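Take a look at chain A:
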Amino acid sequence: MCRDDPMVPVPYRVAARRPETGDVVTLDLVPAAAPIPDPEPGQFTMLYAFGVGEVPISVSGLPGDEGVLRHTIRAVGATTAALSGTEVGHHVGVRGPFGRGWDLDATDGADVVVVAGGLGLAPLRPVVRHLAAGPTGRELAVLVGARSPDAVAFAGELAGLDRRGDVQSAVIVDAASPAWTGPVGVVTDLLAHVQVDVARAVALVCGPEPMMRFAARALEAMGVGPERIQVSLERSMHCGLGRCGHCLLGPRFVCRDGPVFRWSDAAPLLGVRGR
Partner candidate 1 sequence: MLRHLAARGYQLIGPTVRDGAIVHAPIDGIEDLPAGWGDVQSAGSYRLRRRGDGALFGHAVGPESARRFLTPPTRTLWSAIRTPDGFEVEVEVAAQQQPPVALIGLRPCDLAAIAVQDRTLAGPRPDPAYVEARRRSFVVAVSCSDPASTCFCTSTGTGPTVVGGHDLALAELLHPRHRFLVDVGTDAGADVLEAIPHSSPSSEDLEAVAAAGDAAVAAIRRRLDPRARELTAAMEHPRWDDVAARCLSCGSCTLVCPTCFCTSVVDTTDLAGARAARVQRWESCFALDHSFVHGGSVRVDVRSRYRQWLTHKLATWWEQFGISGCVGCGRCIAWCPAGIDLTAEVAAIVQDHQQEVDA
Partner candidate 2 sequence: MTHRSTGSRTLRVDSLARVEGEGAMHVDIVDGRVQDVQLRIYEPPRFFEAFLRGRAHTEPPDITARICGICPVAYQMSACAAIEAACEVTVDGPLADLRRLLYWGEWIESHALHIHLLHAPDFLGYEGGIEMAQDHPEEVRRGLALKKAGNDLVALVGGRPIHPVNVRVGGFHRVPTRRELRAFAPRLEAALEQAIDVVRWVSRFDCPGPDADWELVALRHPGEYAVTRGRLVSTAGLDIGADELLDHIAETQVPHSTALHAHLLERGAYLVGPLARFALNHDALAAPAAQAAAEAGLGPATRDPARSIVVRAVEVVHACADALRIIESYDEPDAPAVPVEPRAGVGCGWTEAPRGLLWHRYRLDADGTILEATIIPPTAQNQPTIEHDLLHFVEHHVDLPDDELRRGAEQLIRAYDPCISCATHFLDLTVRRT
């Protein structure tokens, strides 16, 4: 095989490692060889931990982050545990970027509702930072659901958004702790309080699949058209190139045609159990 084999990763050095919650860390990666192209928000890379495995992880930073590739990882299995445990100065492998990210053109001049469940906020974080960068001139709502208060990733950033005043931001948890003063429930509960122009609003949704279904249906019920709802899907992926077949969803390769889809495309596919 040749060096330009797309299955061979580029080594990246861990420049910084920030714990976000108990089992979530953010890694700042800098290339140790010719870097991969700049990723778009919503795209993902395949991250490799030596001898353990390779898994798809969304880009949680902005393209312009001074050459730093940023990923936020929840340790759920062997590979994610090894990746999130990588020490500063050590290397991981990176392939990508892959897939189609958020369609940000669609947000031009539109109110935006961001709905994130759990670590679903990771791929949405660059979008939020992008949209919130300047004076927004639109309604921007950022709704986050988490299992518990200590499972809220990027809590500091969310608090920062809250303080700005021009962003409607809210966090809801499944199970409160004694110190929790915020709402308790599911993230769709928050939609009721959002004030946007539903006729031209765009919704960006990422989280566990059942949560995305509920959120999309609730958004539709509010009047947000399915073609203006974008969801980011998760499937098994071994290549990222549309060749291994693991991520097939009907006619789509989630790795290549997604992971971000319009709900109008995704709903019929996800509507079939076991598809």
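What we mean here is this: a contact is a pair of C-beta atoms (placed from the backbone, for glycine too) under 8 Å apart; a residue touches a chain by one contact, two chains touch by 3 or more; residues count from 1.
A quick word on the picks: all candidates are chains of the complex that A comes from, given by their letters.
All values reported here derive from a predicted model rather than from experimental measurement.
Colleague: Just give the number of the candidate touching chain A here, out of 1 or 2, all from the same complex.
Modeller: 1
Colleague: So in the complex, which bits of chain A are touching candidate 1?
Modeller: Going by the criterion above, the answer is residues 1-9, 11, 13, 32, 50-54, 76-77, 89-93, 234-236, 238-239, 241-246, 248, 250-251, 253, 256, 272-275.
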